[in-house]
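As you look at this complex, bear in mind that one protein chain is not there, while each of the others sits in place.
Chain IDs A and B follow the sequence of writing; residue 1 opens each chain.
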Amino acid sequence: MEVPILKQGDVLIATFQAALSDADLHQLRSGLVQRVVRFRSRGVIVDVTAMDVMDSFASRTLREIAHMIRFCGAATVIVGIQPEVAFAMVQLGLTLEGVATALDLEEGLAYLKQKVAIVH
Amino acid sequence: MAQIEQIVKDTLPSTNQIPERSRIDVASELLRELVAHLRQNRTQLREEWVTRISETRLLTAMTKDEIFAEATSVYDSYVEALETGTFEALQAYARNLSERIIPRGVETHEVVGIVLLLRDVLGRSLFAKYQTDFKKLNRILDSYEPAANRIANTVAVGFVQERERVIRQQQEAIRELSTPVLQVRERLLILPIIGVIDPQRARQLTEQLLRGIRTNRAKVIVIDITGVAAMDATVANHLVQTVEASRLLGANVIVTGLSPEIAQTLVTIGIDLSKMNTVGDLQGGIEQAERLLGYKVATLVEPS
Partner (left out) sequence: MATGEIHVAINSDEDIVLARKRGRALATEMGFVATDATLIATAISELARNIVAYACRGEVTLKIVNGSNRKGLSIIASDSGPGIRDVHQALRDGFSTSGSLGMGLPGVRRLMDEFEIASEPGRGTTVTVKKWKQ
């Protein structure tokens, strides 16, 4: 299942849909990097509202995505982590350290606006 | 003499020689007879039961009319359970009855008491009816007793389970009330914690807070632990987890009212206090929260 990636001005928005396989996550990683380079995006929002479980692999992949996108000169923010998922994550010891997080799309855009002066 | 005994033995079939199927037929026939008897004498037996209930001063929380109405339902369910040999309907009724009478203050011993009284009343009526035929009485009791005991069990267990469910619900409600999440400004939540926190309460606190962040779209949380005397390592861990989980939802947490003792506990379990945003008192915490929120070039949640 492919993750849809929307372009809104300087920002790319990738929206997770329910359960993603490992292959989907890998595809997302390369897809985002390609587009950031192609469109010279300044910011990326990964919307994980539909994700019902965040395990160590997903967390690691999201950190890698943010890392790679930083190399491309853009900022990443993860939005939409559900309360139950956040709770499970901290029990498991996953804190997404080094990655910016925001409540939802609106907050994510506000963050990017302030951080990288995006045009949106 | 021995010869006559032998003839008698040969002509009268002893009960052990009755083939299995017949024995079951006899049993179910007796059961039908029993149920018919209970139905025919319903009015009288129910009356007797209600009288015994008030004599033994049970169900004092209910009026005479209520007792009578419930007694009718219980009696009919009882007989039906005896007749069908199935207990689901009775279980459902017991739960339903319990739901109604528990709020009235009816207690477990009362419910068990009245069901046992009914068992006695019906038992006595069987003794009265079959007093001239001891063998038949025994066989009827063979059918009646296990069923009656199972009924008493079913009703009692149903009541107790409902009671436990109510108690759990109340405990949950109390816990929720005692950890209120307050919204005092837009995007700012305050969570004053008072008293003893056990792991269960700590977890409930975290869940409530996270839901609150979502609902109120809070960006800053002030957790005030001035009212907390002591915290063990488990609960301290919960606090740290709460801070981390809040960050995942895009909220900044300020912890206020950290006593030197609790600060020591946190350090002992390896928490880097410099990473946690702490302010001396609640007032100071709120002020800092407002600065964070009203800050023009707002520094929102930065990666740690």
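Note that contacts are C-beta pairs under 8 Å (C-beta built on N, C-alpha and C of every residue); 3 or more make two chains touch, one makes a residue touch a chain.
Predicted model, so just to flag it, every value in this text is computed and none were measured.
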item: Candidates A:Thr49, A:Gln91 or A:Gln114 - the one touching the absent chain; value: A:Gln91
item: Contact set of chain A toward the excluded chain (per top definition); value: 19-23, 52-57, 59-60, 82-85, 87-89, 91-95, 97
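In the analysis below, only the chains that are shown with their structure count from here on.
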item: Chain centre separation (chain A, chain B; CA means) in Å; value: 44
item: Residues of chain A touching chain B in the complex; value: 79, 81, 83, 86-87, 89-91, 95-104, 107, 110-111, 114-115
item: Contact set on chain B toward chain A in their complex; value: 206-207, 210-211, 213-214, 217, 219, 241, 244-251, 297-304
